[in-house]
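Right, one structure below, let's go through it.
As you look at this complex, bear in mind that one protein chain is not there, while each of the others sits in place.
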Amino acid sequence: MWQFIVRRLLYSIVTLLILSATIFVIVRLTGDPVSLLAEAGARPEDLERIHRQWGLDRSWPVQYVSFLQNIVTGDLGKSFNYRLPVSELYFQRLPNSLTLGLVATLISILVGVPAGIISAVKVNTWWDTLAKGVALLGLSIPGFWLGLVLILVFSVWLRWLPTSGAGDWRHVVMPSLALGWYFAASMLRLTRSSMLEVLGSEYIKLARLKGLPDVVVIAMHAFKNALIPVFTLAGVNMVVMVNAAVIIEVIFAWPGIGRLLYEGIFNRDFPLVQGVVVMAGFMIVGINLIVDILYAFIDPRIRLTR
Amino acid sequence: MTTHADSPHGAERPSARTTHADSPHGAERPSARTTIATHGPLGPGRAATGVRAVIEAAREAPLVPVAILGGLMLVAILADLIAPHDPTLPVKGANVFDPPFWMEGGRTTTLLGTDFQGRDVLSRLIHGARVSLIVGLMGTLVAGGIGTAMGILSGYVGRWVDQVIMRVTDAWLALPALVFAIFLATMVGPSMWNIVFVLGAVYWTRYARVIRGEVLTLREREFVKLAEIAGASKLRVIKRHILPNVMNTATVLASLTIGVVIIAEASLSFLGVGVPPPQPAWGLMLAEARPTLMAGQWWLTVFPGLCILLIVLATQLFGDWLRVRLDPQLRNL
Partner (left out) sequence: MRRSRCVAAALMLIVLASTAASLSSPAGAAARGKLVLAWHAGLASRWLDPQEHDGTATPDNFFTAIHDGLIKNQGTALFDHPALAEKFTVAPDAKSATFTLRKGIKFHNGEPVTPQDVKFSYENYRGAKADVFKKKTERVEIVDDRTIRFHFKEPFLDFAILFGTANVAAPGWVVPEKYYKQVGADGFKQKPVGAGPYRLVRHEPGVKLEMEAFDGYYRPVNVKQLVMTSVPEGATRVAMLERGEADIIYSVPGELVSRVQKLPGVTLAPVLSGSWFLEFPGFQDPKSPFRDKRVREAVSLAIDRRAMNQAESAGFGKVSGNWINNDVQYALEWPEIERNVERAKQLLREAGYPNGFDVDWVTPLPAWYSRGERLIGQLREVGIRARMQTMERGVFFQRLQGGIKEWPGVQIIFHGIRIAGSWSFWYEAHVKCGGFNSRDRLCIKELDAKFEQYERSINPAERKKLAEEIQRAILEKHYLVPVFRHAFVNAIGPRVAAQKWQDVFPTITTGYAYPWEDIKLKEQ
């Protein structure tokens, strides 16, 4: 078991290194940020001074090593645009993104899973078709469109909810709906297929033959096995949502990490983008590591895999 | 999102999950459904069954999705002929924001109304089919091509190549897709083919993982081992045995990701790094027309939205059918 954990840990570290190098290079390939930082009327000397100030005049490998060294001490760099340490900005916004991600994930589970179960149990009936239709809608409507429609209907017409920004529970409803909608659809599909598979398995057939009522069969046996992958997906999705709900955050002026990243990219704010992506990478790689280890606990066979 | 091909929970959007011989979900159980061309374990010398399976399956293709997709492709190809107006120019004699012809103020020359520049919505939808299909299909092809190649390399060649590719895949999956796409679009500039490249570069990782899992399983099969013992070169083994068998999975995955790719194009357009105007693309039309949602010009968002819905529906249905057809064991993809 330990071997497995150590191996996975090493893999995660390598992955993070590759990730940080990738983002480092990509960000620099988008061009020189100084022209956006400097004011109109800046002369070449001014641009050089800014280069030096931010350490941009050093060669890339040197900058990268310095970047890595800083990460280890928890210093993710200082944002060009905000003049604040990136870690401070990230953690300032993190609670908002976590809130949004959590509620959206909850919605996706509460809507997707029951619908998927019903759809699987009543497979090929009109329930199933309805559920599949809803899933389809979820997969084919872009989040920004849904978000704007929600604002129009619930904020402007019905005046039930505030349009944007963060605040109390009323502010969270629409953005998390718009965000979670797509994932609800994919939850639905996964739950459905997972349930179908389990329901078709020998184990369940046996339970049915024994004469147990359907509800019991589903609740006690099918449920558990079918839902492991579903909740895994939910966990991973949530992490993704927390870090990259760019469009929803822009539309709803939600003060989260996605918006931070979006502005960082367009302002060529290297340290900000690098820092946020590395943090996001940490979270994603981290949760995958945890999930893998949990699975290894549950299923010993996995510990033997590469 | 990272999925380890050798772990059984590897699920990702949209629900692509691998089941393996060593997974607790028992991929080895016999298929209870009778199908004309079953995938199943392939024997030696029947390497082409995978392709044949697809062809035979096509004979029983489901009507609705094929009709929709076929129709859309036809529209895309014949766009120049069918579209009543030039999609990039304002229509002479029409105003901006004309409603569809059945409403007050609408005209029969612009059946579905005009946009903020006075351009005909119907013509833009027709030409947009071309762009959306190219972006969707080609983007998926590129992603699928790269991903399959990587997956095969990783799974078959093994050891350090596998490790490197898998770590890179993990790293790329941890990069939020949209962010990555924005970067690339900024770097290489906005154009339709660049968007194809961008989407391919972002989504290949989904394929690599799944294909790798397949290949790992296949590698242990007798007929492959026999071929290796018989002295066939790695390349030959790949070509004759591995590739045809993973094509099923790859095809199913592809059909499921076309929709994702088309929506991604819409998202990129929203952020200003998608297909550049004035080229019509459904996602771009949706993005450009966002303010009109509130202004009451519903036709500017509903019609492109319906088109996207249509193509996603068609590809999903087709993918579902294909999956069940080709291999019931792939039901969980």
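For reference, chains read A and B in written order, and residue numbers begin at 1 within each chain.
Simple rule for what comes next: contacts are C-beta pairs under 8 Å (C-beta built on N, C-alpha and C of every residue); 3 or more make two chains touch, one makes a residue touch a chain.
Values in this document were obtained by computation on a predicted structure and should not be read as measured data.
Listed by label, the shown chains that the missing chain touches in the whole complex are A, B. Considering the full assembly, A:260 is the residue among A:94, A:117, A:172 or A:260 that touches the omitted chain.
Listed for chain A, the residues touching the missing chain in the whole complex are 30-33, 35-36, 38-43, 46, 78, 81-84, 89, 92, 148, 151-152, 155-156, 159, 162-165, 250-253, 255, 259-260, 263, 266-268. Counting the whole complex, the residues of chain B in touch with the unshown chain are 88-90, 96-97, 116-117, 185-186, 189-190, 272-273, 276-278, 290-297.
Keep this in mind: only the chains that are shown with their structure count from here on.
Our note on geometry: chain A versus chain B, Cα centroid distance of 21 Å, whole angstroms. Remark: chain B residues 1-4, 6-9, 11-15, 17, 22, 24-26, 29, 32, 166-168, 170-180, 182-184, 186-187, 259-260, 263, 266-267, 270-271, 283, 286-287, 290, 293-294, 301, 305, 308-309, 312-313, 316, 331-333 touch chain A in the complex.
Considering their complex, residues 11, 14-16, 18-19, 22-23, 26-27, 29-31, 136-137, 139-145, 148-149, 152, 156, 182-183, 185-186, 189-190, 193-194, 196-197, 200-202, 228-230, 232-233, 236-237, 239-240, 243-244, 246-247, 250, 261-262, 265, 277, 280-281, 284-285, 288, 291-292, 295, 299, 301-302, 305-306 of chain A touch chain B.
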